[in-house]
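Here is subunit A:
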Amino acid sequence: MEGRASATIGLNSEHQLTTEAEIVLEARDLARTYRRGNEEIHAVNGVSLTVRRGEFISCTGPSGSGKTTLLNLLGCLDNPNAGELHLAGRSIFGQGNTLGERRLTRIRRELFGYVFQSFNLIPTLTVRENVLLPLAFYRKPGLEGEADKLLTQLGLGHRLHHLPGQISGGEMQRVAIARALINRPQILLADEPTGNLDTKRTDEIGEVLRDLNRNTGLTLIMVTHNPRIAGLAGRIVEMRDGRIYEG
Partner candidate 1 sequence: MILSRCRGLAVALLACVLVCAVASVPSFAATGCDLNNPDRDVPRIFPGSTRYVAKYRSPTPTELAAIVAQLDERFRAIYDPLSVPYTIYEIYRGDEKMGYIHGVNQKGQFGGLQVFVALDLAGTVRSFYIQKMVGRSVAKFRDGQFGKAFIGISLKDFQKYDPVAGKGSGPLAAIANPAPDMETDFYGVLRALKKNLVLMDVFVFSAARKQQ
Partner candidate 2 sequence: MTRFRIAYRNLQRKKTRTLLTLGGIALSAWVLVSLLGFNRGYENALNRDVDNLGYQLMVMAKGCPYEAATMMLQGGTGFRYINETWLDSLRADPEIAGVTPILMQAYFDPNAGENGGIVGYFGVEAASFPAMKPFLRFHQGGWFGNGNAAEAVMGFEAAELEQRKVGDRILVPEKNVELTVVGILERTGTQDDGIIFVPLRKLQEIAGTNKITTVGIKVKHDGDTAALERRLYQLPDVQVVSFSQVKQTIMKLIATARVMVLAIATIALLIAMAGVANTILMSVLERLPEIGVLKTMGAMPGDIFALVWMETLILCTGGGIAGIGLSFALARATAAWVRRILPYAPRGGLVEIDLGMAGATLAVIVGVGLISGLLPAWKAARVRPLDSIRSIN
């Protein structure tokens, strides 16, 4: 029987969101265009978005609206064709400069944590080892012992030595979340984190993300189809035809 996520997550105290919270991410007129044969598809078409520290933003919209493309641009997984992106005050994309893969990787590992629809855990590594995996490539100082703490706080203290094949979908996604948090990212990006889960597990993960945001002040940008989960966020933006609409 899987455990429920703890009500308090992380070491930080509750963080009050104010309009004066610093801007951690600013996108201006981002655009991303793909070619499909002779056709040009404007997946993201002049999107501007400002994200402050501690915000929990849901990005919703129908399939093909450009949500994931936007998330990929914001998360430095892709280069835009136009527009600017500033992260923590630093200009990342803009003035026509294109960043190479190595540079993008350095930025990503400093600032971002990623959670995907498919959990993408390594099946031959235990839960604990999966969470520690990012530290094999990049480690911020002072993170010794963080894995066990995170897993315990996410209700997986009893699953440390289990393999992914031995735990449920909801538990696997919690492991993926812990893995995404091991290097203390500034922003957690989640692309359809509940897409492969049943209703009960979906609600659990939704609560986990909400509690993360509330209790640790973690900035969270989530793409989701699910309106109930979207509603857990403090701010909802809608994408349609590559443009953003904020209600």
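These made the cut because all candidates are chains of the complex that A comes from, given by their letters.
To be clear about the criterion, a contact is a pair of C-beta atoms (placed from the backbone, for glycine too) under 8 Å apart; a residue touches a chain by one contact, two chains touch by 3 or more; residues count from 1.
Just so it is clear, the structure is predicted and the values come from calculations on it, not from any experiment.
**Q** Could you sort through 1 or 2 and say which touches subunit A in this complex?
**A** Candidate 2 is the one in contact with subunit A.
**Q** Would you tell me which residues of subunit A are touching candidate 2 in their complex?
**A** Those residues of subunit A that touch candidate 2 are 68, 72, 75, 77-78, 101-102, 105-106, 108-109, 112, 114, 116-118, 120, 122-125, 129, 132-138, 179, 183, 191-192.
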